[in-house]
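Excerpt of the complex: some chains, original placement.
Going in written order, the chains are labelled A and B, and every chain counts its residues from 1.
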Amino acid sequence: MAGRVWDAYLTEQDKAHVEYKGGPRTNGFGARPALLLIDLYRRVFGDRPQPLLEAVKEWPNSCGLAAWESLPHIQSLLATAREVGMPVVHTTGLPGSESGVGQWHVGGRDKPRRSHEGGRKQVEQIARLSDIIDEVAPIEGEAFLRKASPSPFFGTPLVGHLTALGVDTLIVAGESTSGCVRASVVDSCTHRYRTIVVEECVFDRHQATHAINLFDMNQKYADVLSLAEVQEWMRGWRAPEDYGIPRATAAR
Amino acid sequence: MAGRVWDAYLTEQDKAHVEYKGGPRTNGFGARPALLLIDLYRRVFGDRPQPLLEAVKEWPNSCGLAAWESLPHIQSLLATAREVGMPVVHTTGLPGSESGVGQWHVGGRDKPRRSHEGGRKQVEQIARLSDIIDEVAPIEGEAFLRKASPSPFFGTPLVGHLTALGVDTLIVAGESTSGCVRASVVDSCTHRYRTIVVEECVFDRHQATHAINLFDMNQKYADVLSLAEVQEWMRGWRAPEDYGIPRATAAR
């Protein structure tokens, strides 16, 4: 693939080294894939597309337009997964107000919010932070896991679910590229799943770190492919018999 | 301690071996304990005390009178923990209907329920299965974790929470002795917490396995102590400064 998003950020020595080593070999797809959607929640979308520096005034953790530009691609990817019968796993945050568990990011790094009226509006906003947005919300039969860490491999029964399904390949989308997506991809590779990142379907609030994390993941842990490449493979895939129903809840 | 509940179940050879080896040395308590309450939910209590073989007609997973006989002891233990400022962690099941994750116990081992009217009553009962009973329900500031496995060390952020608190000792109560309590105690020891099982505060639907699992835990993983012994220690314990507030949510 000539011309990747990360090229502009590499130094001359970086490029010479990559050139010398040759491209990373691909992981390739296995036979039993699942789609893993990371943190497509209100917190990073807000209620409407706005440029990043506007959006953060209302939603401090917004990813701005990058989120909304990815959204149709993610919807398309999800629609294809549902069409071809591929299992889907959704993740979002587990609110500390519910679990009593403190947040991993050592709470409160952000400056106090500025543009809010206090009172009802803010309370309502907080209540919606972890809602997966309607456009890509889970449907019956899809897994929905709430996590208290960047990667859903920690603190959720994800690995058990994937074993019950017999999954060998994870196709990853969501946000942020440099945060929870990266963490999920490292853990996916660690657990020996073939791992695919769909380039148009991941996004970040920072441009440099989006690009470089794609480079890192492609070098070390995953194949970073275009949506078109992934969908082409998905459409040619045939689900193994009985695939997609957790073993333990299948009729016995 | 002369006369333990498991003595009646050991064979002559078992007793001779235990005698030869001498009692297991105790783990002892550390300086930063937490109370871990396992699965005190409606599923095993039902709505009122009934002998086991009656109770299972209405609540197939009931532990019968053993549950209700333990309850005042558990309430007393929990009250002491709250008095002395010891962190408390409650656990219950994460329903597959919510997570989409199949159950670990390869669903449906039980015979179809017999005594139910179908319809509304059954639906209502199912909705309450994972409710922690009112007598020992979590209060503000206590952790509440939902698990999809016997032990809360899998599939929940428990280890992160314990590290945030700096816990070094887990005092364990709940049910069942031979199931989720045993699994939690093995994992607690595996993770290098000093582990204490409060004898009157754990219960089981089977008598032999209750006794033998206490023996196993006492031999290998934990100190099995009486409620009086544990409460005496708790009352003498002084919480370290700032103890009990997860680091990440403390004011910073």
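The rule we apply is simple: a contact is a pair of C-beta atoms (placed from the backbone, for glycine too) under 8 Å apart; a residue touches a chain by one contact, two chains touch by 3 or more.
Owing to the predicted nature of the structure, the values given are computational and were not obtained by experimental measurement.
Each protein chain is a copy of one sequence, and the assembly as a whole in this entry counts 4 such copies (shown in place: 2).
Note that in this section only the chains that are shown with their structure count from here on.
Of all the residues in subunit A, the ones that touch subunit B in their complex are 94, 96, 98-108, 138, 141-145, 147-149, 154-157, 160-161, 164, 246-249, 252.
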